[in-house]
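Notes follow the structure.
A single protein chain has been removed from this complex, and every other one stays in its place.
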Amino acid sequence: MAVTSIVVVVAGASVGDFWDVIFKVPSHRNLVNITNQSALIFLAALAAAIGFRMNLFNIGIEGQYTLAAYTAALVAGQAWFPGKVNILVALLVAMAVGAAWAGIAGVLKVTRGVSEVISTIMLNAIAGTVVGYLLSNHGQQYGQGRRTTPIPESSQLAGWTPWKESDGAIWTLVILAVLAGVTISFLINRTRFGFDLRATGTNEDAAVVSGVEVKKMVVISMLISGAIAGLIWMPALFGGADYYGPPFQRTLGFTGIAVALLGRNRPLGIFFGAVLFAWLSEQANPLALVADISPSIVQITQGVVVLAVVVAYEVVRRWTAAYEQRELKAALDREAVSA
Amino acid sequence: TDNKNDKTGSTANADVCKTAKGNGPKVGLAYDVGGRGDQSFNDSAYAGLKKAVGDLKATCVEGEATDGEAESARESRLKDMADAGMNPIIGVGFAYSDAVNAVAPNYPDISFGVIDGFDPDQTANKNVAYLGFAENEGSYLVGVAAALKSKAGHIGFVGGVHNDLIKKFEAGYVAGAKATKPDIKVDVKYIQESDLKGFGDPAGGQEAATAEFDNGADVVYHASGASGSGVFDAAVSAGDGKWAIGVDSDQYLTASDAQKPHILTSMLKRVDVATYDMIKSVADGSPLTSYQTYDLKKDGVGYAKSGGFVDDIASKIDEAATKIKSGEIKVPDKP
Amino acid sequence: MVVRDILKQFPGVVANHDVNITIRPGTVHALIGENGAGKSTLMKILYGVQRPDGGTIEVDGKQVRFSSPTDAIKAGIGMVFQHFMLADNLTVLENVVLGAEKLHGIGDEARAEITRISDAFGFGLDPDELVEDLGVGQRQRVEILKVLYRGAQIIILDEPTAVLVPQEVDALFANLRELRASGRTILFISHKLDEVLAIADDITVMRRGETVGEADPKTATKKQLAELMVGSELPSPETGESTVTDQVLLTLDDVGLVDERGRALLKNISFEIHRGEILGIAGVEGNGQEELVETIMGMRKGTGRITLDGKDIDSWDTRERREAGVAFIPADRHRHGLLLDFPLWENRILGHQTKEPSSNGFLITRKAAKESAEQIVADYDVRTPSINTNARALSGGNQQKFIVGREMSSDPSLLIASHPTRGVDVGAQAAIWDHIKRARREGLAVLLISADLDELIGLSDTIEVILRGEIVGTFDPQTVTPQDLGAAMTGGHSTEEGGAR
Partner (left out) sequence: MTTTVAAPAPAPDREANHTGSKARTYFLIGLAVLFSLAAVRVITGVHEVDSQGSLRAAIVATCPILLAALGGLWSERSGVVNIGLEGQMLLGTWGGAFFTYYYGPWVGLLGAIGFGVLGGLLHGLATVTFGVDHIVSGVALNLIAVGLTTFLAEAFFADLDSQFGHGGAQQLTGLQKPTVITIPGVSDAATSLADKHWFAISDVAALVAAVTNRISVVTILVFVLVFATGWILWRTRFGLRLRSCGENPEAAESLGINVIRHKYAAVLVSGGLAGLGGGYLALVSSPGFHTNQSNGRGYIGLAAMIFGNWRPGGALIGSGLFGYTDSLRLRDPATIHAMLLFVGFWLLLFAAWRIYKARRTQGIVLGVFGLLFLLWFAVTDEVPRDFTSMTPYVTTLLVLAFASQRLRMPKADGKIYRKGTVD
């Protein structure tokens, strides 16, 4: 907070105005947007977190969801299936494409030893180019840009309007974020697979001894991570975007990575992180309008928050470790005295 | 240099919206990514706004898009302005087309304008004006200039991104050049195929233009946004007698001293004119609606004469302009 | 150098207390003690790696306080650690001159100096070779060279002979004598009494963290020393009568293993273990024990045939082997046995993910796993506040007891125990032995690997000696002495002399 304030002062703007805007109670419209955006960010962060939980740095969320969103929009636009079935098929396609693109990095890692950090960065660039190519050669003319064929009306979801219509609707598929969150949380914490994944993440050697096949785990977690990444833009696609084209929201993948780290890769932590990031982004608008402060300050705040929070985690972790040791010693000493 | 700033509106500090107190129209101006101070599109819109503040006693608020923002953020920006009572509200850039289409029906009493915009659906919006430009016509004129100035019979074009908009520039430029010298050779390069970073990559612009100069071209026209400064530098490095042509605004005025002697002319896209027109129409009580094409006839596009390098050929260029205006020449909009 | 009343506590362990040693200049001073007696801890304190919780150190009559090895190096102390402190991807030269570049630079002068020392002591080291390419013996020599190169006045050697072959030991001792003659002081740690008697001028004995006595090597006998070392409470690892059945459980038939460079790590290993039998593997560390275990566990793929209970398991992965009843107590509990930042009850699951009570195959059964963890804590006397405590917080001995409990409670048919009592206090040691013996009576087959020869002789039904990846002798623990084993382990005896059962 202090850092951000300093930056604001350096820029010659009013610190008071800045925090006023940031902490302003959001209007109904803002709340709808924050909810929708939180869902997208949450999915992105969840995708990143699955990899991080086993020390796999899937930096490629960006490319995975871009390619998946394009393909899903393309398939849904063809309307090969009626109404809701069309949605389901598109979701499956999105997951499959995201998984496949992430899987390339996974397979390269286990068979050729290519660091996933590098391969996913390269795959991001390649995904962007491939989508651009397909769009400009096979897309529909759309003003100065190109887009995929819009999805049929019967496959569009109206969403849920808690307030006035003009305040916007909460996308129906925000439910995907909830479902994915619960599923992944359950998968990681309650299942054998999740245990293997967490074990590999904290101590790969011990996991190997315990019978975990790390290579298989790497590929599977990349696939799951990619599948979730594939879902990122789906709430927006079926909630009003209707096609893949210029309004496509980029950089969610990178935001997701930051939020995953902020939330310590735990679904609940990620949830709060996603809401925080969505909130900050939503306030970027009034920031420029009301306080005349550049929206880039939001980015700085987000970065500083991530760094500050991880440093704080580390400090707390050290402190609790020391505390635990003291407690343990005290307990043992008491035992010794009473014996 | 005061004079210079007035023309380009690049001086961000003199924020007219902070000081404007008139009782004219209340303007909401929503910039694209980069916002005021981009020395291009957004600044040009700002120049129009500034003129309106002066001439029409307008007051204003501004908003700015961030990179990778949600569609809802764009809509929110427009709604915030509408709720604050702004009229007209102008979205600067094609990217606002969808947002305006979504927001405008909720505010039937407010006029919206979208620079470079279009109506994405079949339902016509009664309160929206789509302010387009005949970039191909302007490009035709600088094509003529390039062909006339080229000693080598070989010229070049550098586009930022290989999309339909920039292809329109290319088409006009090539047509103008070929019409002037049928056997002229035109090198065409795009910095990026689809990635918008091609508009913000001066290093790429420099590489592409250098390649064309090395290959024998002696005039290079760019339509690559901020990458263009790289094109100018390439002309400087290529040496005397090598020219670059600017785009959107009169780039001679914002170029460095070293670049100035190499900037032959610029294709002007008068976003300021369109912005001012939109505001004025609301002030006059007869808001613009539907598609408005700012072509040569409307003085929406043109070419710049700063530096005086085209003075000797101006008559021939103007001749072409007249023929376009009269319809005698039809400028293609696709390569 | 005088050490007074040193106290060092680790969570749950008092590693050093009431430690008092006086080291005369120009002598070789031996420090002996069982595993876990606190020798290494004391040395790390003397070298400034760890700070004592109490007590004083004097060098040359001046009281010193080392906050880092830098201070100790300045005071003329050099140390060879028990575990290698080498950077694999650097050359011998780079490893040696590191931190002492001022002496001879890092170029040709240093190279010449290293070659000189290496030749003088017959180390045969090439200064430009990557340490990665060296064998253990050579690495040990690099470590010693590092200290010699610095010309330290007081040299601490923490079990330097553990991985050396006898000839190398002799060469080393010759060097040490030379060094002593040149006025240097040497602090030498070992639990090999022969070596100590052969080289030391003074001997200090440590037991359970404290110095319990001194001995004069000219007069002391090995028996006396051993008694001092282990005290009177040493529990006997005697197995009692044999429970070996005639059912073969595990067979290794001509098993071999090569590393990625094509060097043989294991060669022609063949043996059988019956139900109710404990097969001990004796060998100097680094002679293929680890690789043997990993091959049997399925973590490495070797050649030859391994059968478990009559089934060929060569193509099975680690998980399938564990499911078939192979339990494993790893040598390095932190690296291979525990998830340090997970609570104990989740550590209960590790290695048993696929079976009850850990899971039902798909879901983790938390309740059952917790109950089972409680049971282990109670049965194996694991001192912990609760089963929700992170494994990291426990002392080494308690961690080890938990691992033993975990592996035993899964009803294994084969137990692979690698140094099961290393770094564990005497009481816990006895408990662990009891558990192993009980399971053996119930028909468990055990492969026991240990550096503690008494443990091996006491527990095993058969002892195989491994040297450079090959079985070089088979011994009957009823008749063999630690000396015989030691000789075989270091290649001192030919195989025939090793004597069969």
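Letters A, B and C name the chains as they come in the text, with residue numbers starting at 1 for each one.
As a convention for this text, a residue touches a chain if its C-beta (ideal position, glycine included) is under 8 Å from a C-beta of that chain, and two chains touch if they have at least 3 such contacts.
Computed from a prediction, not measured in an experiment: that's the story for all the values here.
**Q** Just list which of the chains on display the missing one touches.
**A** Across all of the complex, the chain we cannot see touches A, B, C.
**Q** For the chain that's not shown, point to the residue among B:63, B:120, B:172 or B:204 touching it.
**A** Checking the options B:63, B:120, B:172 or B:204, the one contacting the hidden chain is B:204.
**Q** Of the listed residues A:64, A:221, A:249 or A:294, which contacts the missing chain in the full complex?
**A** A:294
**Q** Going by the contact rule already stated, which one of B:152, B:179, B:226 or B:329 would touch the omitted chain in the full complex?
**A** Residue touching the chain left out of view: B:226.
**Q** What residues on subunit C make contact with the chain left out of this view?
**A** 40, 44, 47, 49-50, 68-70, 72-74, 79, 81, 83, 85-90, 94-95, 97-101, 105-107, 124-126, 128-129, 133-135, 137-138, 146, 165-170, 194, 198, 486-487, 490-494
**Q** With the missing chain put back, which residues of subunit A would touch it? List them for me.
**A** Against the missing chain, subunit A presents residues 7, 10-12, 57, 108, 112-115, 117-119, 121-123, 125-126, 129-130, 132-133, 136-137, 254, 257-258, 261, 294, 296-304, 306-307, 310-311, 314-315, 318.
**Q** Can you name the residues of subunit B that touch the chain not displayed here?
**A** 1, 4-5, 10-13, 34-39, 43, 67, 162, 189-195, 197, 200-208, 210-211, 214-215, 226, 229-230, 232-233, 237, 254-259
Following the convention adopted for this analysis, only the chains that are shown with their structure count from here on.
**Q** Centre-to-centre on C-alpha atoms, which chain is most distant from subunit B?
**A** Of all the other chains, the one whose centre lies farthest from subunit B is C.
**Q** Of the chains shown, whose Cα centre falls closest to the middle of all protein Cα atoms?
**A** Chain nearest the overall C-alpha centroid, as shown: A.
**Q** Can you compute the centre-to-centre distance for subunit A and subunit B, using the mean CA position of each chain? Integer Å is fine.
**A** 36
**Q** What's the distance between the Cα centroids of subunit A and subunit C, rounded to whole Å?
**A** The separation of the two C-alpha centroids amounts to 46 Å.
**Q** Note which residues of subunit C are touching subunit A in the complex, please.
**A** The contact residues of subunit C facing subunit A are 9, 11-12, 297, 299, 317-323, 328, 330, 335-342, 346, 349-354, 358-359, 361-364, 366, 383-385, 389-390, 392-394.
**Q** Residues of subunit A touching subunit C in their complex?
**A** Contact set of subunit A toward subunit C: 190-196, 198-199, 202-203, 205-206, 208-213, 321, 324-325, 327-329, 331-332, 335.
**Q** Could you pull out which subunit B residues touch subunit A in their complex?
**A** 15, 18, 35, 61-64, 66-77, 79-81, 84, 94-95, 97-98, 106, 116-118, 120, 162-165, 193-195
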